[in-house]
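One chain of protein is taken out of this complex; the other chains stay put.
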Amino acid sequence: MRIAFTSKGTEWASMIDPRFGRTAFIVIYDEETQQFTAVDNSSVKNEAHGAGTATAQKIYELKPDVLITGNGPGENAAQAIKQLNMKIFIDAQEMSLKQAYEHYKNDRLKEI
Amino acid sequence: MKEIVVISGKGGTGKTSITASFAILGGGDVVVADCDVDAADMHLLMQPDYDYSEDFYSGEIAYIDQNKCTHCGKCARVCRFDAISLNNKQYIIDPLSCEGCGYCARICPTETIINKERLAGKWFISNIKSGSIMVHARLSIGADNSGKLVAKVKNEAKDIAFEERKGFILVDGSPGIGCPVVSSLSGASFVVLVTEPSVSGLHDLKRVSKLVKKFNIKAGCIINKADINAAKCAEIMEFLKDEDITHLTNLPYDENFTKAMTQGLTIVEYDKGELREILAESWRKIKQLVTN
Partner (left out) sequence: MTNSKPFKIAIASGKGGTGKTTLSTNLAAFIAEQEEVVLVDLDVEEPNSGLFFTGEPVHEEDNFKMIPHWDESRCTFCGICHKVCNYHAVIQLGLTILVFPELCHSCYACSELCPTDALPMVPKKTGTLKDYQTDNLHFIESRLDIGEEQAVPAISKTKKYSAGKYDNVHIAIFDSPPGNSCPVIEATKDVDFVILITEPTPFGLHDLTLAVETMRALGKPFGVVVNRYGIGNDAVLQYCQREHIPILAKIPNNRKIAELYSSGKLIYQEISEVKASLTDILDFCMKTAEGEVE
């Protein structure tokens, strides 16, 4: 499975970014290949509107099966990512990516 | 950490004066966010020191390099916002009308038009007289009041509240029902609606309540200048009951509010009697409602 995280940094020790649209990085962890990739999302920093939809498009291209995030996507982004067959887990803010992953594996994150 | 947002729908109901009073009453445990960025007034009562400031960029604005322009006029033809006009044989972009859509830049055959980041305002972090911190901002004139600057102010306030382990964020929200208000409301734990007993006040209260309901946030209402119109006041209280909005208190029409403001003071600093007691009681009630 490919797991996507909204992240403040590029390491396993980085903290989850609670935001979806304006998340600093999108990190993808591929469980099969063990590949760990961080994608810079800072281009949305100056967007007045549409950060959510822009990020949704970016996430689509990365094709994750699971998304782990904090507050969850806003209205527009939520509409957009409904199109993807992706499970979304929220309330992982204040955890590192590693902790969030462990919580997810132990069914301790909330699915929406 | 709880977020209390004060909004009014209609302007002039006393929202900012009341929010400033709560900021004083809350003291060091409250981080203040002035999200009424189009007409920010909290700083006139809180004595901020503008300790930190940062430029705020939002959207884009198009520029024509007159040296490269071949005057084909394509840009003016595609612009839907009447932002490009011919003036003294030169095509000029009006920054107040340009919406930064980028269409003109894309179709310019000589790549003469570029899109630059638009400087849309400035935001500040200040130490204020209550012993706490206030995040505030100033939107440039004609800027797109998209809610982005509001979001910036709120997020900075949240970060500070988290780092300094403060109990509350108190937000002075924007008037109306548009983008900036929606941005003010997102993530709120409790909404304080400030209104006045007039046809306009009730009308705007109803509209803004619909928005609050949509976000499913607990709300309370303060009726300011309550004795101006007893009948309207009663009508508002009926509405509050029907909508399950807590009636927090009634404040009387009192010239002391203006006298205090003129001296740069909140009413709770100026008045040590009934008005202060009413507001202190409301603040206690709000804290109680928000922590349950």
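Here the chain labels run A and B in written order, and each chain numbers its own residues starting at 1.
Here is the rule we go by: a contact is a pair of C-beta atoms (placed from the backbone, for glycine too) under 8 Å apart; a residue touches a chain by one contact, two chains touch by 3 or more.
Just so it is clear, the model here is predicted, and its values are computed rather than measured.
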{"item": "Chains shown that the absent chain touches, full complex", "value": "A, B"}
{"item": "Absent-chain contact - pick from B:K68, B:K210 or B:R284", "value": "B:K210"}
{"item": "Omitted-chain contact residue, chosen from B:S21, B:S126 or B:N145", "value": "B:N145"}
{"item": "Residue in contact with the excluded chain [from B:E3, B:D34, B:E156 or B:E196]", "value": "B:E196"}
{"item": "Interface with the unshown chain - residue positions in chain A", "value": "47-54, 56-57, 60, 76, 79-80, 83-84"}
{"item": "Contacts of chain B with the absent chain, listed as residue ranges", "value": "9-13, 16, 38-39, 41, 44, 59-60, 78, 80-81, 96-97, 99-103, 106-107, 115, 139, 141-145, 147, 175-179, 182, 196-201, 203-204, 207, 210-211, 214, 225, 228-229, 231-232, 253, 255, 258, 261-262, 264"}
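FYI, only the chains that are shown with their structure count from here on.
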{"item": "Intercentroid distance (Cα basis), chain B paired with chain A, Å", "value": "30"}
